[in-house]
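Yeah, one chain of the complex is gone here, protein chain that is, but the others are all in their spots.
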Amino acid sequence: MLGIYLSALVLLPIAALTAKATSGGPGVLWREITNPEALAAIKLTLVVAVVVVALNAVFGTLIAWVLVRDEFPGKRLVNALIDLPFALPTIVAGLVLLSLYGHGSPVGVNVAFTRASVALALLFVTLPFVVRSVQPVLHELELSMEEAAASLGAGPFTVVRRIVLPSLTPAIVSGVALSFARAVGEFGSLVLITGNLPFKTEAGSVYVFAQIQNENLPAAAAVSFALLVAALVVLGALTFVSRWSSKHVR
Amino acid sequence: MSASQPATLETPSPVSVLGRGAAAGRRRGEGALAGRLTLRALALGYLALLLVAPVGMVFYRTFEHGLDAVWNAVSASNAQHAFWLSLEIAAIAVPLNTAFGIGAALLLERGRFRGRAALGVLIDLPFAISPVVVGLTLVLVYGKAGWLGGWLADNGLSVIFSVPGMVMATAVVSLPFVARETMPVLRELGTDAEQAAATLGATAWQTFWRVTLPAIRWGVVYGVVLTSARALGEFGAVSIVSGRIEGQTQTLPLYVQDRFENFDGTGAYAAAVVLALLALGTLLAMNLLTRRARERGAR
Partner (left out) sequence: MDRRLLAAVLTLCATGLGLGACGSSGSGSSTSLTLVAYSTPQGVFEKLIPAFQATPAGKGVSFKRSYGPSGEQSRAVTNGLHADVVNFSLAPDVERLVKAGLVPASWNHNATHGFVSDSVVVIIVRKGNPKHITSWSDLVKPGVQLLTPNPFTSGGARWNVMAAYGAARREGRTDAQAQAYLRQLFQHVVSQDSSARNALQTFLAGRGDALLDYENEAISDRKRGAAIDYVIPPDTILIQSPLAVVGKGAAASTAKKFVDYLLSPAAQTIWASNGYRPVISGVPAAHFPNPPGLFTIDSLGGWKAVTKQFFEPETGIVTKIEQSLGVSTAK
């Protein structure tokens, strides 16, 4: 059952993509990936994705902790808002970010059409991942451990480092992995706010879109494939880190 | 939203006060409180800038021309059709992905087989591909000239440019959530309780239903909420496989795009607000369900 579902939705389409990408032989694949514009777009995507993911890991964990362990008026409302970046169509996200942090911004910040705008859009659309994967674990995590540690004289920093963080690591890694994957693939919210200037603000997915529209399917498939492999490497590394940490810290 | 739990760092425990002296304990208590407030300010400040301001803007833009304009926008027949179509697609894709996600999470965390890590990575992969490419690959496989398209057409099944294709595109882009949200909880949970249940003679199904599921419910809840939100909001992949026929294969996000293209800001933002409310509704419903299930369990 699971296998059929996964094959129909993931394996077959990815196989189709791989077939398209490699149909011209490895030479064509390599040439498409090393095309300077493609390379610039891939590089921008990966660098921004790493920055975004790092910010997500820190702030996502923080937000989850505050939402589970802290008490303040309006907490339920804040908690309910967390998923909205997914539900809002990406074009709406792009538009409101543009009007808030673009030309004529009410807070005086103008990042529109810069590389920072790529990061901003990606931060918005990946916000829920780490928060929502850390929250359930924090719910499950027994307070008694933390209390015991505190009662034995451990300072709050030690409690967090020795007790809380190790338990949360798999969840953080899980959220980070999803954020990274989404950041690499995101398209809709970037289109409006970044200006899509080749070599400057053109992200990988936007480049891929342009190649599809231009009937250059091998290039589109090749760059998607490259991004996919990059994501694969990062996801693999994260899975490894997660398993290693849960084995060794305990 | 959960049963409120006392914050650890708030109250220095009597043992530490006795052990280290009252003054030190109080000092640490004050330090912890200040730390907690700093964390709260940081988290909320970040959320205010990145989340609350943009969402607030969407609501403001929706209602700036008054309620009548909003009502006209959401009662337009294409808007209504798009609303029901979006719900229908989510109602099919979300349960499928939930069942798949729980199954995959159990398999990945409790199973022992070769290629487990590969399977785990495979689940995340659809994410790393741009939604536009996801749509394209579905066309390559299930489209008229695709690998399976001919066979499907011979059997009278139309997938691409009709609802099944849109459900597939939606399912792909929201595939990993339930599995990814559930796995960390499963790992944190450990297998002790499940083994105990098995020792006491419970079948696998009873163990899952009575022991595992209640423990992982929050992971499942968040997974379902994220899946629903993503399923409702997806644009890129669905737009490629939908054919965008107004009043037929146009979902709410496609409708939003259509309204923007035609400079109908109120129509677009109103539809976006409807999507946001649907996502909030899902969260609320899941919370109620979970709470009721827990109360029933407690009795």
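Letters A and B mark the chains in the order given here, with residues in each chain numbered from 1 onward.
Just so we're on the same page, contacts are C-beta pairs under 8 Å (C-beta built on N, C-alpha and C of every residue); 3 or more make two chains touch, one makes a residue touch a chain.
Bear in mind that the values here come from a model prediction, so they are computed numbers and not experimental data.
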Full-complex contact with the absent chain, from A:30, A:72 or A:199: A:199
Selected residue (touches chain absent from view) among A:151, A:216 or A:245: A:216
Touching the absent chain when the full complex is considered, from B:39, B:107 or B:163: B:163
Footprint left on subunit A by the chain that the document does not show: 1, 35-37, 40, 98-99, 102-104, 112-113, 191-192, 195-200, 206, 209-211, 213-216, 219
Footprint left on subunit B by the chain that the document does not show: 88, 92, 95-96, 99, 139, 143-145, 149, 156-165, 167, 205, 208, 239-240, 243-249, 258, 260-263
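Heads up, the rule we're going with is that only the chains that are shown with their structure count from here on.
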Centroid distance [mean C-alpha coordinates] between subunit B and subunit A, Å: 15
Touch list for subunit B against partner subunit A, complex: 1-2, 4-9, 12-13, 15-16, 19-20, 28, 31-32, 35-36, 39-40, 42-44, 46-47, 50-55, 57-58, 61, 96, 100, 103-104, 107, 117, 120-134, 136-138, 140-141, 146-148, 168, 171-172, 175-177, 180-181, 183-185, 187-189, 215-216, 218-219, 221-222, 225-226, 228-230, 232-233, 235-236, 252-253, 256-257, 260, 268-269, 272, 275-276, 278-280, 283-284
Residues on subunit A engaged by subunit B in the complex (per definition of touch): 1-2, 5-6, 8-14, 16-17, 20, 59, 62-63, 65-72, 75-76, 78-93, 95-97, 99-100, 107, 123-124, 127-128, 132-133, 135-137, 139-141, 143, 146-147, 150-153, 155-156, 159, 167, 170-171, 174-175, 177-178, 180-182, 184-188, 204-205, 208-209, 212, 220-221, 224, 227-228, 230-232, 235-236, 239, 246
